[in-house]
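With one protein chain removed, the remaining protein chains of the complex are shown where they sit.
For reference, chains read A and B in written order, and residue numbers begin at 1 within each chain.
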Amino acid sequence: MSEELRVSPIETREAPGKRRFAMVVDTRRCIGCMACQVACKAEYDTPLGVNRTWVPYKVVGKYPNVKKQFLPRLCNHCDDPPCVRNCPVEATYKVEDGGFVLQRYERCIGCRSCMAACPYNARFMLPSHRTYTPITNVVDKCTFCFHRVTQNLVPACVQTCIGRSRVFGDLNDPNSEVSYLVATNATQVLRPEEGTKPHVFYIGADRNQTEFGRDAYRKPDVMELQRSAFKRHFDI
Amino acid sequence: MGDFVWFHDVSWHATYAIYFFIIGIVAGLTFLSFLSWHNEALRPIRASSAWGAFVLLAIGGLLLIADLSQPLRFFNILNPFYLNFGSPLAWGALNIVSFGIVLVVYLFMLRKGGGGGRWMAGIAALLALGLPIYTGFDLTVHQSRPVWNTPIIPVLFVAMAIASGSAAASLLAGSNAETRATLRQYLLWSTGAVGVMLVSILGTTHHGGSAQELTYLILTTGTMGLIFVGIGIVAGTAAPIALLLAPFGRQQLGVVLAGMLVLAGGAALRYALLMGPQQLQTLY
């Protein structure tokens, strides 16, 4: 894509002189160990009830031909992020060099527009109690570990990923591991029809996971007991 | 349960629906107050509807602010350095604040009397028109949510604002027959328009892909179905139209009853239109 053809000026993919970080999640390697989810919780003292990354699973097939599929999820650091477009006060914004979509906590008014705008449920409201971090009652989300990446470390979830399912790097550098993986494998992004240009690329993502199945309507009973407890506690 | 599951919850809760409802009435009442400068029949409710709008605006505004998790930062939204003109909420905030100011000036002028009120009413009505439109846009811009993302939503919200405004005004109108007749007309036409738009929304939603279809199912079955179809469409849209067309609908009690049904329907519709399309994604 050439500079002139770029649809949205905000996009950094292939923008010369800029980095565009991305994550590749190779679902063939994901063992559903949840290490990523917990490492991220620790990194940010994320309170109970909310997550920057999570690993849903589905049991797929009929006995005895059954598989278990995991689909690690996090903010896609969309190149064209609707959350940023929707924030009235630019509390969420995109960092041009790197493509991170970040939060300015001190500015956020907590209107939840960005939450409503994100097609991926990647954002959440921080509850008023946390262990030791004073930031509460504002919207939070995955930062692509901005503070680590800018110190030349991979994100915490990538660092601990047992299956090495998560790989992180600069997609604008053709020699990076992520560029290599994206170039040499068929990749998927979630809900491409939303035009968000996600920068979390999946290898081998299972359609049972990426699409709304019928059970989306017949709310899976597996979840219902939990969901109602959750709603009761947070008084929703 | 099972081994472990993860799930999410809706972003915008019921408070938002109440706000939509109130702000719709505010807009409707403001139109009526403006129209009273052009239609003598509405003259009796000029002041009362403007005052009604003011009170409701105060309530709605407080509700909106209280619903923010950082209410004290409400002023950030007016900070020109922070303002994001891409966001309908930002426009909305400007809209609502300027509307509030104009409304206060208008009320002031009404008290003082004199000709300026007519012009102020015009400006207020224009800004009031913005209220349902911006709240509609609030939803429409969310491309990922079925129903919300139909461009007809702002138009629907305008029609619902007129309907709810007229309904509220019919309660203020007292026994003035002329006023009642005019309001009856407004109620009839605006509710009719709401009905037509709902049909088109349901039709396109049902016709859409799986996400739309699932949302259609969510909106039309179970508790949500009861609220949306039962209260919103049947009791709150079809029934008042039928009532208003019937001879009884020309009487004072008939119009008031229809107005109450429209109000109930308006509340239900806003709730369902806000919550229904958020359900599916909580499972994603």
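Here, a contact is a pair of C-beta atoms (placed from the backbone, for glycine too) under 8 Å apart; a residue touches a chain by one contact, two chains touch by 3 or more.
Note that contacts and distances are computed from a predicted model.
Considering only "Pyridoxal 5'-phosphate synthase subunit PdxT", "Molybdopterin-dependent oxidoreductase", "Na+/H+ antiporter subunit D" or "Electron transfer flavoprotein subunit alpha", the record for the omitted chain gives "Molybdopterin-dependent oxidoreductase", by its UniProt protein name. In the full complex, subunit A touches the hidden chain at residues 26, 28-29, 31-35, 37-39, 41-45, 47-49, 59, 61-64, 66-69, 127, 129-133, 143, 145, 147-149, 151-154, 156, 158-165, 168-170, 173, 175-177, 179-180, 221-222, 224-226, 229-230, 232-234.
Everything that follows uses one rule, which is that only the chains that are shown with their structure count from here on.
Per-chain CA centroids place subunit A at a distance of 34 Å from subunit B.
Taken in their complex, subunit A has these residues touching subunit B: 34, 51, 54-57, 82, 84-91, 107-113, 115-121, 123-125, 137-139, 191, 194-195, 211-212, 216-217, 219-220, 222-223, 225-227, 230-231, 234, 236. The touching residues of subunit B, when paired with subunit A in their complex, are 1-13, 68-70, 73-74, 76-77, 79, 82-84, 86-90, 92-93, 138, 141-145, 210-211, 214, 217-218, 278, 280-284.
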